[in-house]
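Worksheet: the structure to be examined is printed underneath.
All protein chains but one are shown in place.
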Amino acid sequence: MNWNDWLPLLLIASSLIPGLIIFGLAEQRVRLRTTLNLSGSVINLLLVGWMLWGVYHGQHFETRLPLLPGLDLVLRAGPLSLLFVTLSAVLWLLTTIYAIGYLEGSPHRSRFFGFFSLCVSATIGVAMSGNLITFLLFYELLTLATYPLIVHRGTEAARHAGKIYLRYTLIGGGLLMFATVWLYTLTGTLEFTPQGFLHALGDEHRPALVMIFILLIAGLGVKAALIPLHGWLPLAMIAPAPVSALLHAVAVVKAGAFGIVRVVYDVFGINFATDLGVTAPLAWLAAFTILYASMRALYQDDLKRRLAFSTISQVSYITLGVAIAGPMAAIGGVVHLVHQGLMKITLFFCAGNLAETLGIHKISEMDGVGQRMPWTMAAFTIGVFGMIGAPPTAGFITKWYLGMGALEAGQSWVIWVLVGSSLLNAAYFLPILHRVWFRKPPEHWPEERCFGRQETAWMLLLPPIVTALLALGVGLIAATAFSPLAWAKLIAEREGL
Amino acid sequence: MGDFLLTIPWAVVLILLPLVGAIACFLWPKKVNQLGLITLGGVFLSVVGLGAWLLENGVYHHAVGGWNAPLGIQLYADGLSLVMLGITALVGVAVSVYATAYFDRSQSERFWPLWLFLLTALNALFLSADIFNLYVTLELLGLSAVALVALGGGKAALNGAMRYLLASLLGSLLFLFGVALLYHTYGSLDLAMLSEQVESTPTVWMALGLMSAGLLLKTALFPLHFWLPPAHASAFSPISALLSALVVKASFYLLLRLWLEIFWPISGSVAGLFGVLGVMAILWGSLQALRQTRVKMLVAYSTVAQIGYLFLAFPLAMGAGVTAWNAVIYLAISHALAKAAMFMAAGNLLRFGGHDRIADLDQLAQRLPLTIAAFALAGVSFIGLPPSGGFIGKWLLLEAALMQGRWDLAVVMVLGGILAAMYIFKVLGYAFTEASKPSKVKTVPVRMEWAALLLASGAILLGFLAPLILPLLAIGTPFDAFSGNEEIMP
Amino acid sequence: MSIAILYALVGIGLFCLGVYALMIHAHLLRKILALNIMGSGVFMVLLALAGRTEITPDPVPAAMVITGIVVAVSATALALALMLKINAITGRAELNDAEEK
Amino acid sequence: MEALSLLQWLIDGLIGIGLLWLAWRALFCPELFKAIVLFIAFGLLMTLAWVRLKAPDVALAEVAIGAGLTGALLLSSWAKLRGFDANKGMGAREKNSEQAEQKTKRPFFHGLYAIPLLLMAVGLGYGVLQLTPYATGLSAVVAENLDASGVSNPVTAVLLNFRAYDTLLEIAVLLLALIGIWSLGIRPSVREATPDPVLDLLTRFLTPLLLLVSAYLLWVGAHAPGGAFQAGSVLGAAGVLLILAGWRLPLSLAGLPLRITLVAGVSTFIVVAVLTMLGGAQLLAFPPSQASLIIFVLEITATLSIAAILAALFLGSRPDHSEKI
Partner (left out) sequence: MNSSLSIGLLLLGVIWPLLLTLMLTFRGGRSLAQHLAPWAALPALVACFLITPSDVHWDFPGLLLGSALGLDATGQVFLLLSALLWTVAGVYARAYFPLPEQRSRFYLFFMLAMAGNFGLIVAQDLPSFYFGFTLMSFAAYGLVVFNGDVAALRAGRVYIALVVVGELMLFVALLLAVQATDTTTFNAVRIALIDADNRDWIILLAFTGFGIKVGVIGLHVWLPLAHSVAPAPASAVLSGVMLKAGVLGWLRLLPIEDVVLPEWGSFMIVLGGISAFYGVIIGVTQRNPKTLLAYSSISQMGIITLFVGVGMLAPQAWSIILPSIAFYALHHGLSKGALFLGVGILGDSRRRQRCWVWFGLCLPALALAAAPWTSGMLAKNLVNSSVLYAPAPWSSFLPVLLSASAVATALLMARFLYLTRPAAKPFGLVPVTGLVWPWMVLLLAVLLAPWWLGSSLPEQAGKLQMIKSLWPILLALLVTVMVLKMNVFHSLRPVPAGDIFVLIERCFKPLYCMARKWLDILCFCSQIWQRYLFLMIRRVQNIMASILTLERGFTLWSRAIYFVVIIALGISLITFTAEF
């Protein structure tokens, strides 16, 4: 037996099994649950590290199980997969810590953490899937695993949000499945291959392929929150903060974006897709999403809603990078998977801290909060500058590569999209910073909880600080061999770009 | 030892054992639970034995009484029968375990003999190759099912049972009429012999019409579903599980057999009608399910919708035979598992809160997590989300549809999945919220919760078992006769 | 047209009559009667058509009809018992069609 | 020949028309009781038709079961319905429901309903007419194998040898119906204080007779019309008479012994089936040498069971549970 054949499965198991055990735990067994959670994520990280090393040195990790005649369940660790897997593994650990702190003393924690782990397993599955059907499988699993998290609070509003979420995502899933089957009937294979597997098809299939592309993108676009498929995302903010963080930074939204990357590069192949003439509209759509969502964000007073619209905007950078169809832009798009994850999760952690510590939900309540919670807000500030794309944050690297890629591909209009987006980002984020740092704090916070000497519980404080530092760090050391950027370059190279 | 085991005529055991069990339960009501469970265990093992035999030797033939085809009755088992028998045994075991906790003393005394009769009827039906014998098994099936529904005892249950009985008898008589016509046309009752002789004559058309209508009525295909929701929703939950999971499938199986064996040369044009009815069943059933305010009614209407999928295969089989049939059988068995699990879950809810009003489910996601998990997993299979048996089935069906450019059907399949999601999550959503007025709760035996959950997990597991099950289905190539002209397997 | 066909046609008539009655009658006893008459019709077709011969008719349909009759009486007995039970509970020997309206 | 044939046609035509008319009346006459009586008459006429169709076995079964027992069941049900209404103090209830039935009739719709039915009748008739005018079915095969079957009556041969499996299931159906009815948990009807003396007398006279007839039918079934079902139903009729006369099974017998009797038929079948299988043969494959014996045993137990079941069906409620419920 070759270990490498089972490692991808093991990786999923390392998050799945703790999750399943946690389901069975009694509510009050906090310590055991915490141990399980943390050990799961640490093992996960170790495995990921091992595989990173292996893939870098050209090893193959592939689990292949038969699913249907002619179709296998394939889990493969390629560079692109591992980028996403690593992000998930790291952020899972942090989010778990955060969630433990966040949910301290609240009910239904076993259920929460169970689904949380399930969610991560699904995300890892999405990342590692080696063909479209495996992708579909985990993609839908992700939908299911997130639903209980969204309705976790059990309020009427939560139920409504869950309903809308499902309505969007399941319709998207339906489209995706439809398109996948269609593709399968045309090609007889769904295996992800660098440069795609469709060039061999004759010209008479082109209209069908265009249609399939549209369907696939529509299916994935729901999770990636491409306008006009984004309606669920602001509503889903009803969920607890760790869920929002996970949803936005790692799991759901990213799964959609990652799917788009896969479809464009490994199903259609960028050259073929460009040849079909489908990438340009995709780029336009992404650009429109970036700008429109930023505009919408300007008008939100609820912090999490503003962040949600910001997510919609930011995730489309990935799509944009992919659709620009150039190696540099691709690097930018792919690396933004990680960068956006780090930055956005920071912001959500901070928003969660505000809600949990001071009961602040609205931007208009944030006056002077920087004096009460300086560390949280420092992390928030870094996240904000990342969003705007100021150096040396991760966001700058993304924008730089996207811009370079756009110029390289002769699509200079993208530059103006980037500029406009940054401008809007500044317009809706900087006033928050102003409030936070330069206004006088009110006499009383809406709902203050005391955490002793610290501004808040350390479990709540640590994760945002770490992610903020990471967001700063990956930008600062972008040119080294250990940065996500370097890995993205490796991906571009292995994808044959 | 292995050889000896293979010499045992498992098919016969499958018929006689539950019958013996039923009689034993009738004779010694004090020990029904033990007797019943032993019987079920035996049946399960027999299915395994039959499966082993089939894998070894291919198709199974048994001339009852030693009399060959036109004179005597033939027992016949191929992959299709095997899979149906297997799913029956599986669901049967789970429901039986569930029932031991669900029913009280006097109820289980009444339940067991009837249920074992039902099992006898199912097994006999899946194994028979004689159309008159099939009529008798249909009657046996129908009467035992009705009696089981009537066990509920309430006004709704009795009304449902009565409706079911009348419909079932009507269906049987229509079938019998067809049998009469076929017999007098070809002088044989044996499926295989009929299939060799059958040709397009007015008598056969009429027989086709009557038998199909009768079986459609028993299968509750839209618009003949009128009897199903009241009967299935009002019966005791384990019984609803049996009815929805197995009984309906039995008549569908019979219809399928008749098509595959007898009617395929002439039925091509009817396939379109079946397709249309299937589509309408999916849409109508789902919409109705969405309207329901009680869990069991919702689940019952979901059965109406799911039956629609089974009929989509008929128009698709023209161009993509094996794929379409495989899809449908897969859908059928995963539906069986999932629906049984779902009814059991509904039973748990009923037991727990004393009601099954959807809006008052009152945080059951926390208070009955296993049950809600079972419900959700079963729902996943209905929606056709991966990984689940429903997904595999739907995938194959979609594949068959798209291979032939049947966009309409493909769209309906996807739409049906979305509608299913809407009604499933309607329930699940309320399971997370608090009810306006809390109701008194009773404990639910662990066995009931686990039975539901395991069965639902089975439906999920089916999503990974296609490489095992599809070859089983191919034993005896039941679908070859009607696999269409062109075989497009990518 | 032979006697066999004649009886077969009568059987068809009985069957259709039974279906019609089953359709329109509300009272359960009538429905049960209707089902019985339908059954008789089918049996008649089954048996009548066996008589399309000069020699002794085919015994197999006869056997089938006997089986059918026994099955029919079983079903009738069950249906009647059910009807009585419904009547005892609801006070009406009818289906609850009207209530649902 | 011609005249005979014409006469035959006349008779058959009359029977056919009579059947249709009786069915029509039975289904659509306004009074329920009358309808039931007409239905019994219809059953008797059916018997005649069976005889005309050269199926005396069926005729026997019809008269005993189709007309007799079904009629008795219908009548007793009708009586119970009325008794219920009377108990509830709703004497006019039946009339009301009859009237309600009249009211719910909507002639227009019902006419509409009739159209496809007519079409169907036409279609079926066309189908029947398209059949080959001469067909022997399986009679030749049956005749060929009759010797090996152990009996000389072809119908019995089919029932108990060639298609014995059907019969096994059929007795199971019968048993199932009974179990189903018992599981409904119907209250036993109130025992009449003094049985009708005439009925009592009649019962006393008829019961042994019926026993005898039954035994004869059973015996003769092997080579002439008759057999287990007919015998069983006649015996069952005796039971019905006894029940009507107020006789009840002693409680000591109403438990397991009764149940054993009820299942004896099926059980014997199963035992035989298992024995044949153990002998290495097919299911229910009787060795020709012992076939007649086996069939005889089967018939005896089947007769007993059928009789018991039919009588119990008529009774409706579980005799051993009468105190409990």
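For clarity, chains are labelled A, B, C and D in written order, and residue numbers in each chain start from 1.
The rule is simple: a residue touches a chain if its C-beta (ideal position, glycine included) is under 8 Å from a C-beta of that chain, and two chains touch if they have at least 3 such contacts.
Remember, predicted model here, so these are calculated numbers, not experimental data.
K.L.:
Would you mind listing the shown chains in contact with the chain that isn't displayed?
P.N.:
A, B, C, D
K.L.:
For the chain left out of this view, which of A:Leu46, A:Met211 or A:Val419 touches it?
P.N.:
A:Val419
K.L.:
Among B:Met206, B:Ile358 or B:Leu377, which one is in touch with the chain left out?
P.N.:
Within the whole complex, the residue contacting the unshown chain is B:Met206.
K.L.:
Quickly run down the residues of chain C that touch the omitted chain.
P.N.:
The list for chain C reads 19, 22-24, 26, 95, 97, 100-101.
K.L.:
Spell out, residue by residue, where the missing chain touches chain A.
P.N.:
The missing chain touches chain A at positions 374-375, 378, 385, 388-392, 396-397, 399-400, 403-404, 407-408, 415, 419, 422-423, 426, 430, 434, 437-438, 440, 475-481.
K.L.:
Identify the residues of chain D touching the omitted chain, counting contacts across the whole complex.
P.N.:
Within chain D, the residues that touch the unshown chain are 109, 113, 116-117, 119-120, 123.
Just so it is clear, only the chains that are shown with their structure count from here on.
K.L.:
Going by the touch criterion stated earlier, list every chain that contacts chain B and also contacts chain C.
P.N.:
D
K.L.:
When the mean CA coordinate of each chain is compared with the mean CA coordinate of the whole protein, which chain is closest?
P.N.:
B
K.L.:
In angstrom, rounded to a whole number, how far apart do the mean CA points of chain A and chain D lie?
P.N.:
So the centre of chain A lies 72 Å away from the centre of chain D.
K.L.:
Per the centroid of Cα atoms for each chain, what is the distance between chain C and chain D, given in Å?
P.N.:
12
K.L.:
What are the residue numbers in chain A that touch two or more other chains?
P.N.:
Counting only residues that touch two or more other chains, chain A contributes none.
K.L.:
Name the residues of chain B that each touch 2 or more other chains.
P.N.:
132, 136, 139, 143, 146-147, 150, 177, 181, 183-184, in rising order.
K.L.:
Which pairs of chains touch one another in this structure?
P.N.:
Touching chain pairs, listed by label, come out as A-B, B-C, B-D, C-D.
K.L.:
Which residues of chain B touch chain C in the complex?
P.N.:
Residue list for chain B touching chain C: 132, 136, 139, 143, 146-147, 150, 154-155, 158-159, 161-163, 165-166, 169-170, 173, 176-177, 179-181, 183-184, 189.
K.L.:
What residues of chain A sit close enough to touch chain B in their complex?
P.N.:
23, 65-70, 73, 107-108, 111, 133, 136-138, 140-141, 143-144, 147-148, 151-152, 154-156, 158-159, 162-163, 166-167, 170-171, 173-175, 177-178, 181-182, 184-185, 187-189
K.L.:
Enumerate the contact residues on chain B facing chain A in the complex.
P.N.:
363, 365-366, 369, 373, 376, 380, 383-387, 391-392, 394-396, 398-399, 402-403, 410-411, 414-415, 417-418, 421-422, 425-426, 428-430, 432-434, 463-464, 466-467, 470, 489-490
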